[in-house]
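Every protein chain except one is present and positioned as in the full complex.
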Amino acid sequence: MNGAAHLLCRLLAMPETARTLDARQWGEVMTVARAELLIGSLAFRLRGMVLPERVEAILAAAIRSAEEGRRQALWEAEMARRALAPLGCPVALLKGTAFVAAGLDAGQGRHIGDLDILVPRASLDAAEAALLGAGWEWVKPDPYDDAYYRRWMHELPPLIHRERDRMIDVHHTILPPTARTTPDAAKLLAAAEPLGNGLSILSPEDMVIHAAIHLFADGDLSGGLRNLWDIDRLVRECIARDADYPAGLAARAAEHQAERAVARALRAAHALFDTPALPGKAERLFDAAARRRLLARDGWGRGTRPATRLAFYVRSHWLRMPPAMLARHLWIKFMRDRRAGA
Amino acid sequence: MAETRYRAPARDGLRIAALDDLIAVYHRASGITHLVVAPVPELLEAMAGEWRSLESLAEAFGLAAGERGALIERLDELVAAGLVEAA
Amino acid sequence: MSDETGHSDAGATRRRALMLGAAGAAAVVSIRPALAQTAGSVMTCEIPVPDPSRAGGYIDANGNVVPAGTKNAFAPPLRPLKGEDVRRAMAGGGNLPGVDYERSRAYLKYVGRLQRGTTGFTCFASLQMLRK
Partner (left out) sequence: MRHVFSVRIGPVSFRVGSDWRGPVEQLRALYADHPAPVDGIADYTVRLSATRPWRRFVRPSVAIAGDYMLPDAAPLPLAHGLLAAEMAMNLQLALGERRFLLLHAATVERDGRAIVLTGESGAGKSTLAALLSARGWRLMGDEFALLDPETGLLHAFPRLVSLKNAAVGVVRRALPEARFGPLMAGTPKGDIRHLVPDAVALAAMDRPARPVRLVFPRYGFANDAQPVGAGEAFVRLTQASTNYVALGEQGFDALTRFVREVPAVALDYPDADSAIAAIEG
């Protein structure tokens, strides 16, 4: 059943695969690409190839759509820059917005949702106040969620701009302070590379480490295929610029206590996208489960393999919280849901 | 503290279309369409691609002292819409 | 500006060229995505009260979500409100089907306070557009 998701990976890694697809496969692969928010990336990857007329039309529209998305993402970054400029604190762009702001391959056709930025923990309150003063508002009115974010999360509760309807996530580190992996936030900002307009992006090593952590030390792998594709693009571009990149990445991962997440991400990227990676020791069970989860979507765009999905969901909570806190979290959610059901 | 200065996008950063009594402005950097009336087009033109102080804008349009408030209100509105940058 | 005297002619002319507009009146209106209107036409929608992240909470007379059991607040409806029912009640001032006046007002106030990003907001926004 994983044919279409796997085929999408093959097309991304080896565009020449496109010559072998029949109409049914095209339909399925484009549906999966949309569901995984990879249609823009696919469109850029296949640009210039001779494709069936309808496929070309659909991908051309996806490219236009990605270009507009890129414009909006950069504009949100600019508006955040204007709001935060008076604070004089460093502001690093994260994830998709960073990729397009820096013109990286990983930004080509990349779907970008929220704006994610990283500021020093000491500037968090001032950043919050500046954003609230510039038209951003709270999204979540729930007091429990709010307290939860403030106490335990690595970011402010999400804010949304009241005119532009776009969300911003303000991080002060890239993992919750409670998590067992503790990347060094000060080092991230210290190594960040300025873009020349007052904003910066993480260093090439930290960008991949962040993506890997997000995949394997934080998230439940939903939307993981897109994150893994980011990693492939970043690693390839960095290696093209600097052949010693893999060694630097490994060393930096150790500094952030993120060796395991990075190794897992590189192995998964290698398995699905042929990403050049240092041969690390495989964890056969985990690697296979991660692949199953990443490809858990059928040619109709439906999520499949509910048990694998659930396992990674539970794991993501387990990783983020100490056991006692996880219990407390699940208890409060449980009580709330029970009241809801009553 | 230094005096606030204002800057609008350069001329090729905006598409402007007069539609009867309204003026539609497409802002290329943001992708946002704004519908504006006077004095917005005049203000955008006066600071297209260059930093201007409140003082110099007021002077350019020959505003009396009592009209500064209204000018500031318009500029604030443009800053909030992202059409004008303040520094 | 009212008819003023005492300024030079040149100044008056230039001032007319820059019509500053009335205080408080907007000179800029930005176009926002108008998904909602068509969403109202291409689908039917529903609004859970309260949204799932606050499920179980009661709704007070002002539409706020308050802890379950709060005095003078209303238990939430058992099923999500139907978009069409909300629209009719908001437009006509009537009650939601099977719900008394005060409870209807409380639920509708809750709906009216929904913010983007909250479940039910897209539905509410589509009703807003249709009401005009």
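As written, the chain order gives the labels A, B and C, with residue 1 at the start of each chain.
Heads up, the rule we're going with is that contacts are C-beta pairs under 8 Å (C-beta built on N, C-alpha and C of every residue); 3 or more make two chains touch, one makes a residue touch a chain.
Treat the numbers as computed from the prediction; the structure is a model and nothing was measured.
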item	value
Partner chains on view for the chain not depicted	A, B, C
Chain not shown: contacting residue from A:Ala5, A:Leu42 or A:Ile58	A:Ile58
Touch with the omitted chain, as defined above, among A:His6, A:Arg47, A:Arg71 or A:Arg226	A:Arg71
Residue ranges of chain C at the interface with the undisplayed chain	29, 31-35, 37-47, 80, 82-84, 119-123, 129-130, 132
Absent-chain interface as seen on chain B, which is shown	15, 17, 19-22, 24, 26, 28, 31-33, 35
On chain A, residues whose C-beta touches the chain left out of the figure	23-24, 26-27, 31, 34-35, 52-55, 57-58, 61-62, 64-65, 67-68, 71, 300-302
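By definition in this document, only the chains that are shown with their structure count from here on.
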item	value
Chain pair, A-B or A-C, that carries the greater number of C-beta contacts	A-C
Approximate Å spacing (C-alpha centroids) for the pair chain A, chain B	37
Whole-Å separation of chain centres (CA-atom averages), chain A against chain C	33
Multi-chain contact residues (two or more partners), chain A	163-164
Per-residue multi-chain contacts in chain B, two or more chains	32, 81
List of chain B residues in touch with chain C within their complex	32-40, 42-43, 61-64, 67, 69-71, 73-74, 77-78, 81, 83
Complex contact set, residues of chain C against chain A	30, 32-33, 52-57, 65, 68, 115-118
Parts of chain A lying in touch with chain C, wherever the complex brings them together	137, 139-142, 145, 158, 160, 163-165, 167, 336-340, 342
